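Here is chain A:
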Amino acid sequence: MQLLREAYLLLWKDLVLELRRRESLLTMFFFGTLLLFVFHFAFDLPPDRVADMAPGLLWLAFLFTGTLGLAQLFQAERDNQCLEALLLSPLDRGALFLAKMSLNLILMLLVEIVVIPLFWILFNLDSWNLLPQILAITLLGTLGFCVLGTILAAVTLRARARELLLPLVLFPLMIPVILATIQCLGAVLRAGELGEALPWLRLLIGFDVIFLTVGVLIFDWVIEV
Partner candidate 1 sequence: MGPWGFVFLAYGIVWGAILVYLFSLKRRYSCALEELAQLRAAEESNEDAK
Partner candidate 2 sequence: MRITIQRLSKAYGLLWALREINFALAPGELVALLGPNGAGKTTLLKLIAGLIPPTLGTIDLNGTPFQRANPALREQIGFLAPGGHIYENLTLRENLRFFTALYKQSHDPAAIGIALRNVELLDRADDYASTLSSGMKCRLSIAKWSLLQPGLLLLDEPYGVLDGSGVDLLESFLKAHCQKGNIVIMASHHVSRVLNICNRAMILHRGRLTFNAPRREPWPEFDKAFGEFLPHGELCSS
């Protein structure tokens, strides 16, 4: 309980800061939208194939915007050595992990809630009734991304060239999430239901649970000064 209270406190602080600085959310949002246009120019999607390619394209957009968010994640703590102030305090490091993870999750979800419908509009898809399921799957995938991404953002925090290093170590480890989410989304878009993609959903949930636990347990070492 203490853990959650501390995490809530930190998250409140981060959200207030984000509302005032508007650094991450706006850039992430515009980048995500921009990517949709770039994809359109790059692939020149024929209308009948859009539905097949939608999961991959959407996830590519989310991966990039999410990485953008992760690179900014600890920025508020780097200014003025606030990370030091947090580490000095009796705060449980697991709470710091939960707070930062939730922050990136919230930012990414806000972007996704706009970008997914935008994708449907821009590429003339009419399967609007599937959006709730698609958002639910995206939520699970995004959770997996944020969980592992937050751990690795903290691991690379003190490395040189960390903005470049982060995707380098993150993306290979992310492959289960990428594959599972794309397969689930594809199944929903094709058949309107998960059907045989159910094991993928289980894998995704398993990934989320495993690394959420690992993150809370291991973050004390990760963030150590």
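Criterion applied: all candidates are chains of the complex that A comes from, given by their letters.
In the analysis below, a contact is a pair of C-beta atoms (placed from the backbone, for glycine too) under 8 Å apart; a residue touches a chain by one contact, two chains touch by 3 or more; residues count from 1.
Keep in mind the model is a prediction, meaning the values are calculated, not measured.
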Touch assignment for chain A within the complex, options 1 or 2: 2
Chain A to candidate 2 touching residues, read off their complex: 6, 9, 13, 16-17, 20-21, 76, 79-82, 84-92, 220, 224-225
